[in-house]
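Left out: one protein chain. Kept in place: all the others.
And then subunit A:
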Amino acid sequence: MIKGFFREYAGILGGLLILCLVSSFLSEYFWSVNNVTNIVLQTSIVAIVAFGMTYAILLAGIDLSVGSIVALTGLVLVIGLTNGLPFSLMLPIALLVAVFCGFSNGLITTWLGVHPFIVTMSFMGIWRGVAMLTSDGQAVSLYDNAPFEYIFNGYLFGIPFPIIILLSMIALNHFVLSKTTFGRRVYIVGGNPEAAAYSGINVSKTTIYSYMITGLMAGVGGVMLASRMFSAQPTAANGMELDAIAACVLGGTSLTGGRGTIIGTLIGALIIAVLSNVMSLMNVDFFVSLIVKGVVILIAVGIDVYKNKRKAA
């Protein structure tokens, strides 16, 4: 089991370790408890959104609207709370909105038979527009709401609460994809939708459910981001879909569908987080850091493609 794990993730895990090793030479501060916690906290939101993205990419699809869903969910929550509604009511409502966004993506993708790239790109604009309209384009701040602040700033058993959320999302999604019949259906539909249909799998239903999970994960990310900022911003998480896609791809999820795991995506997200972290520790220019991140993704994908070609030959 453990042996299999290391064999499966040897490449990216090795990449992550080398990156950490190099980082520890570049900055003595890197391995400090504070910094490591900081990395995990920073990556938690993107990683959870990327877990949702993994479902879409496993289906050979994509979800470009997750960034907009993150912003919209945060706004729904915070606007509700500022109007005096209880957190216990607003949290499920906000998450339901996120699930509904995902449902729309899945429904229209299967109904029109259009590539999800087009559908989710349209919804990326639509949800962002809705977010702008409901908030007049302004950030909505919220202080002195204990449960809301606790989400990203609280501690449980001495562990930061966002890390608890991250761990439970890892467990939940890993379980769904590897142990349930729904997860199996996702892999089969992504691997060959025609064979799936001929084997009696409801391809549309599987697709719609998957995008609902993608939406839900973006919603969880949206709630966490709002709590972290003590506010909801209609422009929040702009471009987060690209970070999420990058984490999936780095983690070995194939854009042609049917191949990829939650653990892989987690490692992919960590690689990006460590890279950003060490570059900011070293005061690397932000613009340069963008270039470095892009190059690293290209190298990682190149290695993956090369490995697969060698396996096929």
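Basically, a residue touches a chain if its C-beta (ideal position, glycine included) is under 8 Å from a C-beta of that chain, and two chains touch if they have at least 3 such contacts; residues count from 1.
One rule holds in what follows: contacts and distances are computed from a predicted model.
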item	value
UniProt protein name of the chain not shown, from "Tryptophan synthase alpha chain", "Oligopeptide transport system permease protein", "Monosaccharide ABC transporter ATP-binding protein (CUT2 family)" or "Cytochrome b"	"Monosaccharide ABC transporter ATP-binding protein (CUT2 family)"
Residue among A:N35, A:S122 or A:N192 touching the omitted chain	A:N192
Touching the absent chain when the full complex is considered, from A:F87, A:Y150, A:F182 or A:F230	A:F182
Residues belonging to subunit A that touch the chain removed from view	179-184, 187-188, 191-192, 194-200, 202, 258-259
